[in-house]
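Just passing along the structure, written as structure tokens.
Removed: one protein chain of the complex. Kept in place: all other protein chains.
Moving on, here comes chain A:
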Amino acid sequence: MPGPDKETDLTERIEAFLSDLKRGGSGTGPLRGSAETARETTALLRRITAQARWSSAGDLMEIIRKEGRRMTAAQRVLKIIREEYARSRGSSEEADQQESLHKLLTSGGLSEENFRQHFAALKANVIEAINELLTELEGTTDNIAMQALEHIHSNEVIMTIGRSRTVEAFLKDAARKRKFHVIVAECAPFCQGHEMATSLSKAGIETTVIADAAIFAVMSRVNKVIIGTQTVLANGGLRAVNGTHTLALAAKHHSTPLIVCAPMFKLSPQFPNEEDTFHKFVSPHEVLPFTEGEILSKVNVHCPVFDYVPPELITLFISNIGGHAPSYIYRLMSELYHPEDHEL
């Protein structure tokens, strides 16, 4: 029977993907590009939609919720499903999305039973919408890069940290028309800044590599700081590569604008809670190698990968739909995600 085979095949694929994600930090190279991850997640979810057995939208949402507990892209897909369902039911989208207090009180909560209705065309619609999402994902970097000339003028000194594909595309696009100077802080211990610098200098941009320790020393000559990030949190704060908080503080001290280039799929509805719970660590071997054997046993070594940057230090977000202030992020959140899906 092809059915159950397909199902087992699917679960295997899901398992493989999840373990890959977990290992993503040290296995396939540090900090796998988030764009790739998002794309693969979405593709996987599309496969689930196509192959898993489900009869109504409610079932589908259950399945996706179960599989996608660790994947934020699943939330986008859930939102898409709701939209499609609402559309096929004939009610207007806006009415559904407005979570006004009045509606909450009168309708007594959008009841889950409504989703039990079965629509044949729902599957096709959902898959189509997911495809749209995929194309959007692929085009984000170009969209952001197109806005580069609005933000960079000639003879500027721009500072960045670590390696971000979005920022790389952004700067290369601006370099086609303007001449400016870039300072890259290598980001110990992974030193991704080196790769960024080589790639930028090959594109003809004047680049300088500095050590992390020199960030504050050099900041007085910098005109703008442009960084990428791993995630944008619901309050407008960032979860970015370690060292970014120091960079943001130094920029604030010198009143230098801090610009974050982040495509929309990096938005996460989570708020920062206690710092301990959202950090990811890697092996301390990166920091203190095993050659220092005799002291290694008596010493605690920490190697956090991410930093939290509060929204007060950020000047502007540039995303594929334009530029926003950090205080606007919560609004974008409600457009992209349904509030009931915030707890996955």
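Simple rule for what comes next: contacts are C-beta pairs under 8 Å (C-beta built on N, C-alpha and C of every residue); 3 or more make two chains touch, one makes a residue touch a chain; residues count from 1.
Following the convention adopted for this analysis, contacts and distances are computed from a predicted model.
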If you had to name the missing chain as UniProt does, which of "Carboxypeptidase A1", "Golgin subfamily A member 7", "G protein gamma domain-containing protein" or "Translation initiation factor eIF2B subunit delta" would it be? "Translation initiation factor eIF2B subunit delta"
Based on the whole complex, identify which of A:147, A:166, A:229 or A:242 touches the chain you can't see. A:242
One chain isn't shown here. Among A:144, A:159 or A:205, which residue touches it? A:205
Identify the residues of chain A touching the omitted chain, counting contacts across the whole complex. 186-191, 194-195, 197-198, 201-202, 204-218, 220-221, 242-243, 245-246, 249-250, 253, 275, 279, 287-288, 292, 295, 298-304, 307
